[in-house]
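Before I ask anything, let me first share the structure, which is written out below as structure tokens.
Only a single protein chain was left out; the remaining protein chains are all shown in position.
So that you can tell them apart, the chains are marked A, B and C in the order they are listed, and the count of residues begins at 1 in each.
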Amino acid sequence: MTAINVQSHLTYEVALPTSFAFSVVAARTSRQSVSDERIDVTPEAELSLVTYDSDTRQLLRLAAEPGRLELSYRARVVVDPRITDPASLAEVPFAEIPADVMPYLNPSRYCESDKLGDFAARHFGYLQPGHDRVQSISNWVNGNLLYAPGSTDATSSTTDVLLQRAGVCRDFAHVAISLCRALGIPARYVSGYGVGVEPQDFHGFFEAYLGGDWYLFDPTGMTSGTGLVRVGSGRDAADAPFATLVGQAMLVDKVVEVTVEDPTVEDPTDGPIEGDSIATSIA
Amino acid sequence: MTAINVQSHLTYEVALPTSFAFSVVAARTSRQSVSDERIDVTPEAELSLVTYDSDTRQLLRLAAEPGRLELSYRARVVVDPRITDPASLAEVPFAEIPADVMPYLNPSRYCESDKLGDFAARHFGYLQPGHDRVQSISNWVNGNLLYAPGSTDATSSTTDVLLQRAGVCRDFAHVAISLCRALGIPARYVSGYGVGVEPQDFHGFFEAYLGGDWYLFDPTGMTSGTGLVRVGSGRDAADAPFATLVGQAMLVDKVVEVTVEDPTVEDPTDGPIEGDSIATSIA
Amino acid sequence: MTAINVQSHLTYEVALPTSFAFSVVAARTSRQSVSDERIDVTPEAELSLVTYDSDTRQLLRLAAEPGRLELSYRARVVVDPRITDPASLAEVPFAEIPADVMPYLNPSRYCESDKLGDFAARHFGYLQPGHDRVQSISNWVNGNLLYAPGSTDATSSTTDVLLQRAGVCRDFAHVAISLCRALGIPARYVSGYGVGVEPQDFHGFFEAYLGGDWYLFDPTGMTSGTGLVRVGSGRDAADAPFATLVGQAMLVDKVVEVTVEDPTVEDPTDGPIEGDSIATSIA
Partner (left out) sequence: MTAINVQSHLTYEVALPTSFAFSVVAARTSRQSVSDERIDVTPEAELSLVTYDSDTRQLLRLAAEPGRLELSYRARVVVDPRITDPASLAEVPFAEIPADVMPYLNPSRYCESDKLGDFAARHFGYLQPGHDRVQSISNWVNGNLLYAPGSTDATSSTTDVLLQRAGVCRDFAHVAISLCRALGIPARYVSGYGVGVEPQDFHGFFEAYLGGDWYLFDPTGMTSGTGLVRVGSGRDAADAPFATLVGQAMLVDKVVEVTVEDPTVEDPTDGPIEGDSIATSIA
């Protein structure tokens, strides 16, 4: 169990009346509880907080008039991940994948898994199926991609990123997700906050469906499984941006802070991702 | 209300033990009722019929051993679409789009709406928002794309199709969906059966979210709103193939037959898609 | 015969020692004579003017130290195009295309003619071969692409431009060249100066190989065949940029001026490109 304090502060210059939908609020799941939560908007605006995705996810909506808009979010999130022995986590045979999990086998905008069948088979097909194989994929992404802010943009998909072998956290996650799907392993994108992300920012990572549950991986290697706070999840980053808007507004500042409440408490799961890491799930 | 008899017959040569998931069974919705349904598999196999997507959709699963496999499906489907005056159907402002509809604004594997913002604005941005605008998009696709079986394959996305200006029903639907999303109109792919599809085959069309409900469009112009039987829906065709399989098998024959039970009964909604067509919904 | 005064003025901020190669000097051909030519560089630098491409083309080279660099070019160019009846210009059968013209049938970086076979055949395959068919291609490009500065960049190729249906002069030329090559008509890119280009800038157009010679077309419709001054030509714009450089420098100003010396003299070839325009060649 880890208590994590998260904060995000977004500042926009709004040019025309604009409708915003923010995904910055920590999700409510059986393994993640939220307290001391506070949302501040300047100037004051009517907020609506819509709950969806089986009541786990909070969409924050507001309408803004021209001028400066500031949104501050803070919360204390206690994450109590299920910790499982990786060796016990098998890949689920196609015939047993639940119907509502099957879409996470399909290619998506940023994860063209249908184009990577040969590549994935050649690089990972010979590995023993299971959690370790997904960990190998995550490690391969970590070792073969350069973490380079500015090297990609909102249109960059897995094929672009694999070509230039560089990207940021969302790109790392996209490549790993694509490789999993190409091997028949359901995988999905998760947005949230991560302890240890440097420079501090919103974070993107992924989950693979193993042994009947969703397990966390961070191909950037910057966080451990117990340092991740879930906001939303989806097919890929298209489903989980921190903000979408219709109107006209420019993001002029973004500050994110994530701290472990009592870092002196020993955390058996802390540390960089390794082949022998434990398996954690907060879904 | 229209009674439609649908049949599909698939024959595979199975080379290795193979796990199949078929999406050929008519959906159960409040506007579509199914009777006289029959599923035959030769050789006999254990079938599982999984219900999902709010209990509307049926996934048919089976395991096949090497050899010939035949799957026959037939049903009588009574479609009772909600018929609405198109003029009354407004586009829904972003702030009022329900959270579970919002993913249908996002780009997907075959619908890279994020790349078509300028194009869509230039061609359709000046039109009055509402059902007529979506109908204009559907008509434009119909008029500017050549219907050419063999011109596209499973990797062809909207950008490929728009470039060559040719494709089949799924490509027509993808282009229209992409253009809608680029304009802020939620749109989704629907797979099913269509009266009048020539040559007879499974059909792909789309729905746009207008006035708080999903309305049907067929950019191929081959069917009317009341001649469509829903099987499944999703972000794009990746979510609604008639079959997915893991193992090794080759489709060697596919026969689809769709007939209106009593075509002499006058159907006010019958006819090609036109600018003044009525709006129909079977969601 | 037309006398055209051309001027170009380029200003760079040079950050590191930089080696420049400029293609701004009017070509010397049997149909284009150059006088009153003047090249000024500030600060003074040693210039080398390299003649190549059968002695028609001038490459201007210089090395610049950090600081501001200004290059001014001016010349009086008398263009005496060969004027031919379009109806007499046939496409050249493949077996008779000279070996040194054959590369202009091949796809190039910005002209992926190999991907446009079906599209070109569908749109222009039914037309009578000859100058009129190329004119139809040029007119089609003019009518179906939006002239939109800023809509493309240095990586945009024909497939990108055809997708978004927008671009600038080089993109217009690339699309037309690609369509010609896809139909078996050799075509090449020409860079230069054009009377009537609005806003004034360097210009890009193309030539098709017809009846044993190269004939001019401007798909932007901004110039006539006798208002074009050739600087260089190549497979596509990659071969004919106005400047290439190694080092580090930023273009901070670019001014181009092109004027007809005595516009009151009646020019039978003046006017926008039309289906019944005359055929002109300055190669």
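Methods note: contacts are C-beta pairs under 8 Å (C-beta built on N, C-alpha and C of every residue); 3 or more make two chains touch, one makes a residue touch a chain.
Note that the structure is predicted; figures quoted are calculated from it, not measured.
Just so you know, the chain we are not showing touches A, C across the whole complex. Touch with the chain that is not drawn comes from one residue among C:3, C:59 or C:243, which is C:59. From the set C:1, C:50, C:90 or C:146, the residue in touch with the chain omitted from the display is C:50, counting the whole complex.
The chain omitted from view is touched by exactly one of C:32, C:108, C:152 or C:200, namely C:108.
Considering the full assembly, C:21 is the residue among C:3, C:21, C:78 or C:260 that touches the omitted chain. Contacts to the hidden chain, counted on chain A, fall at residues 115-116, 118-119, 122, 146, 151, 159, 162-166.
Not every partner is drawn; the one left out touches chain C at residues 19, 21, 50, 52-53, 57, 59, 61, 63, 93-95, 99-100, 102-103, 105-109, 111-112, 114-115, 154-155, 184, 234-235, 238-239, 244, 246.
In the analysis below, only the chains that are shown with their structure count from here on.
In a view that ignores chain B, the other chains are joined by touching into A | C. For this pair, chain A with chain B, the centres built from the Cα atoms lie 31 Å apart.
Chain contacts: chain B has residues 115 touching two or more partner chains.
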